[in-house]
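Next up is a structure, given as structure tokens.
Apart from one protein chain that is not included, each protein chain of the complex appears where it belongs.
Going by the order they are written in, the chains are A and B; count residues from 1 in each one.
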Amino acid sequence: MAEKDKVTIVLFSGEMDKALAALNIAVGAASMDMEVTIFFTFWGLNVIKRNDAKVRSKGILRQMLNFMNKGGSKRLPLSRMNMLGMGPWMMGKLMKEAKFPTVEELVNLAHDMGVKFAACTTTMGFMGLTKDVFLPTVDVYCGVATYLVEAKESKVTLFI
Amino acid sequence: MAEKDKVTIVLFSGEMDKALAALNIAVGAASMDMEVTIFFTFWGLNVIKRNDAKVRSKGILRQMLNFMNKGGSKRLPLSRMNMLGMGPWMMGKLMKEAKFPTVEELVNLAHDMGVKFAACTTTMGFMGLTKDVFLPTVDVYCGVATYLVEAKESKVTLFI
Partner (left out) sequence: MAEKDKVTIVLFSGEMDKALAALNIAVGAASMDMEVTIFFTFWGLNVIKRNDAKVRSKGILRQMLNFMNKGGSKRLPLSRMNMLGMGPWMMGKLMKEAKFPTVEELVNLAHDMGVKFAACTTTMGFMGLTKDVFLPTVDVYCGVATYLVEAKESKVTLFI
């Protein structure tokens, strides 16, 4: 049996528009029978945080960071024209009108189609994040070595 | 006859500096006899909008978006040090002095060298953009599937 073509995406950015682009490529590739992995790292981890997560971290700095960087698919800003949160609301309205799925819906769709979700343990370490903060859609918790093993076998490698 | 090596770039960003990087790589690759495709999506569509385009979209939100996100190669901000438009003007001056081409010149040069320009129909859909807004240099209007077919045959895949 022939091996499937692979697509490996690093999602470093935590913005709604970039998350949509990453998930859209992932879902497209999965529907073309390609094997897709998304490695969520740094701000990108916000995309797969539970919207109702309570982060309990130690130390005042880490608490500040996690208060400001709450995350969850419903709290993602836009990379442009964020306008204190009006941008994402506006974009959400426009996409709904065009029957385009939300980040949350795309995360679930991607997961159902077999896209593999990997969360970067290095970032989790210094941000003081634990597994219970994340969606059950996360398949693997891993570091850069696991990413590279996948990436070097992939036809398409992207950093978003 | 041997097939040409392919380079496939997603241009998601609408900033002048990122557009310059993408176009510079594209022109370089084309001059090395590689086959290059740039997929313009999201804010990246601004790079290939006509500078004199009049966007007529329906609905107040879409009109606001297209008013604020006018686009065209002469209206691109910088990703850093934009300073309300002074940054791009300054960068333009410096590049002119160094005899480096503008975004507009690079778009035309790339097109003349056979770089394929693809515009993302999904973004056009929810932003309410029609084909008449874009430069005649656009070769294809397509979705993520067409991108992936090219990308998986490419030696170099980038997301900018």
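Definition applied: a residue touches a chain if its C-beta (ideal position, glycine included) is under 8 Å from a C-beta of that chain, and two chains touch if they have at least 3 such contacts.
Not measured: the values here are computed from a predicted model.
Of the listed residues B:R56, B:K70 or B:K93, the one in contact with the hidden chain in the full complex is B:K93. In the full complex, subunit B touches the omitted chain through residues 5, 7, 17-18, 21, 24-25, 28-29, 31-32, 34, 79-81, 90-91, 93-95, 97-98, 100, 155-160. Listed by residue number, the positions of subunit A touching the unshown chain are 10, 12-14, 41-43, 59, 61-62, 64-65, 68-69, 122, 125-128, 143-145, 147-149, 151-154, 157-159.
One rule holds in what follows: only the chains that are shown with their structure count from here on.
Note: centroid distance subunit A to subunit B, computed from Cα atoms, is 25 Å.
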